[in-house]
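A single protein chain has been removed from this complex, and every other one stays in its place.
The chains carry the letters A, B and C, assigned in the order they are written, with residues numbered from 1 in each.
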Amino acid sequence: MRLLGYFNYWIVVVLMMVGFYTMISRGNLVKKLVGLSVFQTSVMILYISLGKIFGGTAPILLEGQEHVIYTNPIPSVLILTAIVVGVATLAVGLALVVRINEAYGTIEEDEIHQQDDVM
Amino acid sequence: MDAVVDITVLALLGVTAVALLRIRNLVAVVMLSGIYSLLCAALYTMLDAVDVAFTEAAVGAGISTVLMLGTLSLVKREEKKPAHRPILPLFVVLVTGGVLIYGTSEMPPFGQADNPAHLHVAPRYVEESGHEIGMPNIVTSVLGSYRGYDTMGETTVIFTALVGVLLLLSTGPRNRRPWSAEERKADHDRAGTDPHG
Amino acid sequence: MSENLPVLQVVVPLLLAPIAALVRRPLLSWLVAMAAAIWAFGASLGLLSRVLAEGTISYHLGAWAPPWGIEYRVDALNAFVLVIVSAIAAVVMPYAKSSVEREVASDRVSLFYTALILCMTGLLGIAITGDVFNVFVFLEISSLSAYALIALGPDRRALTSSYQYLIMGSVGATFIVIGIGLMYSMTGTLNMADLAQRLPLVAGTRTIPVAFAFLAVGISLKLALFPLHLWLPNAYAYAPSAVTAFIASTATKVAVYLLLRFFFTIFGPAFSFDVMQLDRILMPLALVAIVTMSISAIYQVNVKRLLAYSSVAQIGYMVLGISLVSVFGLAAGILHLFNHALIKGSLFMAMGCVMYSVGSVRLDDMAGLGKSMPFTMAAFVLGGLSLIGVPLTVGFISKWYLVQAALEQGLWPVAVLVLMGSLLAVVYVWKVVEVAYFRTPPEGRTVGEAPLSLLIPTWVLVLANLYFGIDAKLTAGVAIEAARMLLGVAS
Partner (left out) sequence: MDDRVILRVGTKFLIPFILLFALYVQFHGDYGPGGGFQAGVIFAAAFVLYALVYGLGHAKRVLPPLFAHTCSALGVMIFAGTGVVTMLKGGLFLDYNVLLHDPHHGQHWGIFSVEFGVLVTVFGVMVSIFYAFAGRRRDEA
């Protein structure tokens, strides 16, 4: 069980890094944003994993029952906020992509640089 | 049983993430990112974070996908083939990932009830929110009251996102060309119209 | 009501932002923005005087005692940062009116002010809070509004630089979130004061140093510490003038504040510098930044870009002061937060005047401006002298403290490099001065002086450069008090 516990964290780290790599290695502006959202989502999995308690139940109080183990509510609360922040960033990023496409006719980073260098 | 499902979902997440990286058709990429969010929502449910699962499904799989598809309807849908193997990003990612794995290797093990995170602030919410707030859903109590100020910040963040999007997209396209003093002046003189209009 | 002053500092502008959007008239939105800036300035002065008189203020949001609820905690350091941010806002807002009319489409002006208020609100929120996750939330408010504001620049490159900033800024924010999560996993708390007490107990694990590293990288991205500064030059160069003036003087300053808060208050100097030896990384990076970025500045042909590179170098000075980990060094860093905000604020505002009248800030287009725009260029010259660090300006005060702090530890090569940075600053400021005063303008060009609505705010900052350069008692006093508090030295 102990190994499984760490296995969970490691997979999450790998997921985070795939997202991060997509973000910094690709030149397509939409793909970068997809990478960012995978990166952020994976960080959220890490948080939620922190809150889990084996044998626990969702943090909704059950009436009349004592000695119930509830999963930690704090990571959930933080991640609810983080999800909203993530989609907010994504919306602004995509709006920028639309405008860049209108101004340059492309969303590939190298082609944009070429156009700016010519001038 | 839980462990099997957990590993399966994590494995599927891994496959999706790698597919996301490799596929160059952006519509497929966007769909995959929607699937990624749905898988995450499933994982959150298993980790007892039902509120988060609900939100992730609505936002990650719903809103984000709609926004990305909306963008793709305006731009080219095929990613260019990467010109060269990016060495630096690979290095950065390997170092970052290595450091993180090093860091998590002494983290409190997954799912144990006596982890420090479960012993300090959270117990108060679990034990007291029932009579301090009087609502069964602890997440709602914390979100609305104990950490209500964060939620106000969150509401402001989405409002800010709207302001940003409207600033960028509200009127017709402008500054197609690099801007120069003469052009700008000419624009400005033209019947006093706005230089960007 | 006065007990609520800490929260009103942030909430009043936060409430005025949607109002500025709702009124939908450029003039009314501007008035609302003015009200927000002036309120924030007044409130921050009130907080600073109260902190200096009564000591640290703690405000419990929702009346929940920390660490269960979110706490606002104001001490000498962040009260000073609040004053910096809101003072710059109070000078930039009146300046923005004419500048924005010229540079931003009229149907966007109303939302422009909304975003500017939100950006200020976010920065104030970061500075005042005592909760690490709350930092992240307000960081995103300020960042998202900054991305949008930068993208409004008249050149299309504003869009790409904003995108680049968004990507790097989001990586920085995500790194900060990872760091916060790791700290939370080991301590169970998010309150800064509580973290400071609990972290030493678990500092021996591998997790805490990793959390430390992620926070360090994340914050360095936000503060554009060399070599993570790549987003900054373009973002400053292509943003609308008023936006550059505001963001250049506040955003990186607040990031420096975060660095101080995390590594001194939360982790504690013993862990950050004895165990993690952060100073051994920060000092070389700061010195490299000072030298290489000053040299890069010399080669720029766009003056806003030149000043942006100079900003990266100046961030080097602040970080250098911090990396000395002494009362004098820290005080120099904190003092330079304030002083550099004045310096860059006045220089970028002078460039905004040039933009207004000439429509360009390229070096070639500035020939002969010394004659045709005498007040603007005089402001630039005085700001430039302050940037170099000539006596009787604030720049001198910062460098004086910094050199003293370096010599105090026997680090004379560091002192030499600081002075070399000043020499390089002479070169790039002279480049602009030479073109403006000694090159003849192209024939037939008529350029008028900028209107008073731009010149007065610019000169207010220029005069502040001189005033606080002559009488540094107030600023240096606060900076030394803050430095003592951070190091835990009794005053």
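For the reader, a short list of remarks on this structure follows.
Keep in mind that, in the parts below, contacts are C-beta pairs under 8 Å (C-beta built on N, C-alpha and C of every residue); 3 or more make two chains touch, one makes a residue touch a chain.
Values in this document were obtained by computation on a predicted structure and should not be read as measured data.
In the entire assembly, the chain absent from the figure touches the shown chains A, B, C.
Check B:T16, B:S37, B:T55 or B:N115 against the missing chain and you find that the one touching it is B:T55. Listed by residue number, the positions of subunit C touching the unshown chain are 1, 3-4, 7, 11, 14-15, 17-19, 21-22, 59-63.
For subunit A, the list of residues touching the undisplayed chain reads 58, 60, 80, 84, 91, 94-95, 98, 101-102, 105. Within subunit B, the residues in touch with the undisplayed chain are 50-51, 53-55, 58-59, 62-63, 66-67, 70-71, 73-75, 132-137, 139-141, 143-145, 148-149, 151-152, 154-156, 158-159, 161-162, 165-166, 169-170, 172-173.
One rule holds for everything that comes next: only the chains that are shown with their structure count from here on.
Ranked by the number of C-beta pairs in contact, the top chain pair here is A-B. In this assembly, the C-alpha centroid of subunit A lies 4 Å from the C-alpha centroid of subunit B. The geometric centre of subunit B is 27 Å away from that of subunit C, both derived from CA atoms.
With touch defined as above, residues shared between interfaces to two or more other chains in subunit C number as follows: 133, 137, 140, 144, 147-148, 151, 156-157, 159, 178, 184-185, 190.
Multi-chain contact residues of subunit A (touching two or more other chains): 20, 24, 50, 74-75, 78, 81, 85, 88-89, 92, 96-97, 99, 103. The touching residues of subunit A, when paired with subunit B in their complex, are 2, 4-22, 24-28, 30-31, 33-35, 37-38, 41-42, 44-45, 48-63, 69-81, 83-92, 94-99, 101-103, 106-108, 110-111, 119. Residues of subunit A touching subunit C in their complex: 20, 23-24, 29, 32, 36, 39-40, 43, 46-47, 50, 74-75, 78, 81-82, 85, 88-89, 92-93, 96-97, 99-100, 103-104, 112, 116. Residues 99-100, 102-108, 115-122, 124-125, 145-150, 152-154, 156-157, 159-161, 163-168, 170-171, 174-181, 184-185, 194-197 of subunit B touch subunit C in their complex.
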